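Take this structure first; my questions come after.
The complex appears here minus one protein chain, its other protein chains still in place.
For reference, chains read A, B and C in written order, and residue numbers begin at 1 within each chain.
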Amino acid sequence: MAKKHQQSFQNSLQDSGYSDTISTRYLNKDGKSNVKKVGAGLMDRWSWYHTMLELPYPRFLLYLLVAFISTNLLFASLYYLIGTEHLTSIDRSSTQNEFIDIFFFSSQTFTTVGYGRIAPVGILASLLSTFEAFLGLLFFAVATGLFYGRFSRPRAFIRFSDNMLVAPYQDSKALMFRLVPYKNNSLTNAEVSVMAAIEEDSVRKFYSLRTELSRITSLSMNWTIVHNIDEKSPFYEFSQENFKEIPIEIIIHINAFDEVFSNTVLQKTSYINSEIIYGAKFLPMYYPSADKKTTVLDIKRLNYFEKVFLNNNN
Amino acid sequence: MAKKHQQSFQNSLQDSGYSDTISTRYLNKDGKSNVKKVGAGLMDRWSWYHTMLELPYPRFLLYLLVAFISTNLLFASLYYLIGTEHLTSIDRSSTQNEFIDIFFFSSQTFTTVGYGRIAPVGILASLLSTFEAFLGLLFFAVATGLFYGRFSRPRAFIRFSDNMLVAPYQDSKALMFRLVPYKNNSLTNAEVSVMAAIEEDSVRKFYSLRTELSRITSLSMNWTIVHNIDEKSPFYEFSQENFKEIPIEIIIHINAFDEVFSNTVLQKTSYINSEIIYGAKFLPMYYPSADKKTTVLDIKRLNYFEKVFLNNNN
Amino acid sequence: MAKKHQQSFQNSLQDSGYSDTISTRYLNKDGKSNVKKVGAGLMDRWSWYHTMLELPYPRFLLYLLVAFISTNLLFASLYYLIGTEHLTSIDRSSTQNEFIDIFFFSSQTFTTVGYGRIAPVGILASLLSTFEAFLGLLFFAVATGLFYGRFSRPRAFIRFSDNMLVAPYQDSKALMFRLVPYKNNSLTNAEVSVMAAIEEDSVRKFYSLRTELSRITSLSMNWTIVHNIDEKSPFYEFSQENFKEIPIEIIIHINAFDEVFSNTVLQKTSYINSEIIYGAKFLPMYYPSADKKTTVLDIKRLNYFEKVFLNNNN
Partner (left out) sequence: MAKKHQQSFQNSLQDSGYSDTISTRYLNKDGKSNVKKVGAGLMDRWSWYHTMLELPYPRFLLYLLVAFISTNLLFASLYYLIGTEHLTSIDRSSTQNEFIDIFFFSSQTFTTVGYGRIAPVGILASLLSTFEAFLGLLFFAVATGLFYGRFSRPRAFIRFSDNMLVAPYQDSKALMFRLVPYKNNSLTNAEVSVMAAIEEDSVRKFYSLRTELSRITSLSMNWTIVHNIDEKSPFYEFSQENFKEIPIEIIIHINAFDEVFSNTVLQKTSYINSEIIYGAKFLPMYYPSADKKTTVLDIKRLNYFEKVFLNNNN
């Protein structure tokens, strides 16, 4: 049934930007592209800044600490090679104590603490410590930039419902999912675009899905996006079985203006067959507060829905 | 009268993004959304960066100072546990003096001042002070980012009149409010959008209000926004009593391009019944300077208006 | 003649955002608005960040230095009040020497140099020096942000010709001015908007002036903007005398995308009567290089024009 329909459904997209090669999904659930790039050197196909901005905080801090310790060790070794007689007050009672003193002299130089209990004397040690302090300041200059880059990076802070539902809608049915801005951010002029990739004869075809609303002035509450499965929809003749068996992926792009970042933010996700529930509808997420003075939005209800009967013959 | 009218007035908005749950107001006067989010952990629904950017300066500085002192105290306690014999020149005449010396050694390390009167000796104290100096530099890296984030955050610096007026306009009347960029900022291509939420049968309906001008090339003076109450307005048949009794909220979004930030800035506010004055008109805010060479804009006159007679029967 | 024409010329603008109060000019030559704001406290109508970004470098650096020295003096006075016995190695041979030593101890703390020749002993001096080092780091955090804000501030680096010319054009004449991006910046998608304010019966009316091109893909060369004075122009019946006597101001806004800033940049200027030359045309600004391999753009030729005869009766 769906096959027949799709042959007559000609308005497939040329401009999706995704390949028609078959793969499990185009976008991973977190919105990242499911593409592996090869054929160029690592440094060449890798933006360290993009990576450093996307690392989780614990790993980011660990990398900074590792870089800090490694550099200190390197400089400590160089001071040792030059000779500890060029540093004042070194404890030479054992090689271990000597290296400990040198290492901490190095770290006190790199951080520009410079207590001065140990201090360089003579040109070589002085030169090295000057260079180390210079490097140390650049290191923290870079760290400052990375911290700022990380926390000023505009992000949408939008959470999508885990599932897309096929729900009753008007006289027929509709694909529905919803989203909520879950932080104390303030989004305006939100726009959503929905695209479907449907496998037909082992090739993926792309369709733009029309939604009841594609733009909303102020995204302060949850927003349910509704694609009416009418005769213009590529899913018009899809049965419950088709939704299970024909490989489909529904790709969501949402962008909005964030008031604090004063910037456009963008977030993506996708739904595949196993994430589409046939015959269900969402339950409300908000209610008036007890004193009726404000609206309460319950974020954990994002994924609350109930099963409903849906006529398989549309 | 208003009831009858509204039933025939069908073009209510679907895309406001605000709920139809009854609450006192959607937007607080300062433009923030009057929604309380629950059902997610605090960390999860809280963007610390958005919060740090919106704190008033005194509290922001206080938080920095508290974090600074707490960290110093924590490290001082750790040095104490390690033993003060690993620090030079500590005054051990009393436990109090000992702790004072340790605390200030800690703060001299954290800030990387490192006078060196007190200095670490041995691996444990040295390691701890190295780590403290590292943390100290990251602390000030983060502070640098927050300062920059705070003062580079694009803001509109627009002040709205406290009241919206129902004023005589052409042959009829109009809703008017005005705004002024009150700082030495320079805004261009300002656009305003005005939306009304009107309670009808215990449900809020949303209407887009047309204004005489919705876009202005250069926002260097005050700007009075005029919504003509003609037959296309949802307020067409509103009497003075209706403006008092039917719960309404008029929501304003304004965005513009700021030349110094080179960025779009956005500001919001809203007016509710008690802020709408029936029968009044604004007084001018600007006049030529004495030497006729420049225009003087008097910001305190933003809220100057005079009462005028307005025929209740439109 | 012009009078008659203008009464029939009804499409004056409502949305200029400039007042119709008579003043010498709306925009100063540098593009800043010629409006003086009063009626609000200085702090209230003054954005210190906008100001710090627009200061010339010498004054900006001077302000930093003054703030640095004042803070040091303040702290030096506080150390003096506490008593110099809480600082090691102070030269107490004279009050002057004492204060010099304290002042430089203060500055060594504020900059976190902390040589340690002079160091605090006891709770009061230590507390004060800790606070000073903390403030010092915040001071340089703010300075870092201001430096970055200053040099990363997107600017168009466009220079406008000093004069606007009334030049022969096609069968008639046209208003022409030109502009050039004078630095090694790269602008794309440049758009210009031209507005005229013409005094009529002691009131300024605003007109949008159509230009032959209002958008250019790549702004790598000079660009001459041409407003054809045809029957749709408000200057259609202007004689050479009118251009001298009727107060007019022509306001220019140009925006473009700068590739290095990756941001929209905007620049404004205006021309008044005394800057409009009747009967002149621009001379070319560029020529092929000697080896024909590149184009040479001579920025000093921006204002090169020659007088031409222009029939006063159009």
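One rule holds in what follows: a contact is a pair of C-beta atoms (placed from the backbone, for glycine too) under 8 Å apart; a residue touches a chain by one contact, two chains touch by 3 or more.
This structure is a prediction, so every number in the text was calculated from the model and none was measured.
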### Message
Among the chains you can see, which ones touch the chain that has been omitted?
### Response
A, B, C
### Task
Could you tell which one of A:35, A:203 or A:308 touches the chain left off the display?
A:35
### Query
Going by the touch rule given at the top, which residues of chain C touch the chain that is not shown?
61, 64-65, 68, 72, 91, 100, 103-104, 107-108, 111-117, 140, 143-144, 147-148, 151-152, 157, 182-186, 188, 190, 212-213, 215-221, 223, 257, 259-260, 262-263, 286-289, 292-301
### chain B residues touching the omitted chain (full complex)
112, 114-116, 144
### Task
Determine and list the chain A residues touching the chain excluded from the picture.
14-19, 21-24, 26, 32-40, 44-47, 49-51, 53-54, 88, 109, 112-116, 119-123, 126-127, 129-130, 133-134, 136-138, 141-142, 144-145, 148-149, 153-155, 193, 195, 251, 253, 261, 263-266, 268
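Here is the rule we go by: only the chains that are shown with their structure count from here on.
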### Query
How many degrees of rotation bring the Cα atoms of chain A onto the matching Cα atoms of chain C, given to the nearest 5?
180
### Query
At the place where copies chain A and chain B touch, is the share of residue numbers found on both sides over half (same) or under half (different)?
different
## Note on the structure
Separation of the C-alpha centres, chain A versus chain B, in whole Å, is 27
### Query
Which whole number of Å gives the spacing of the CA centres of chain A and chain C?
38
### Task
Note the residues in chain A that touch 2 or more other chains, in rising order.
112, 114-116, 144
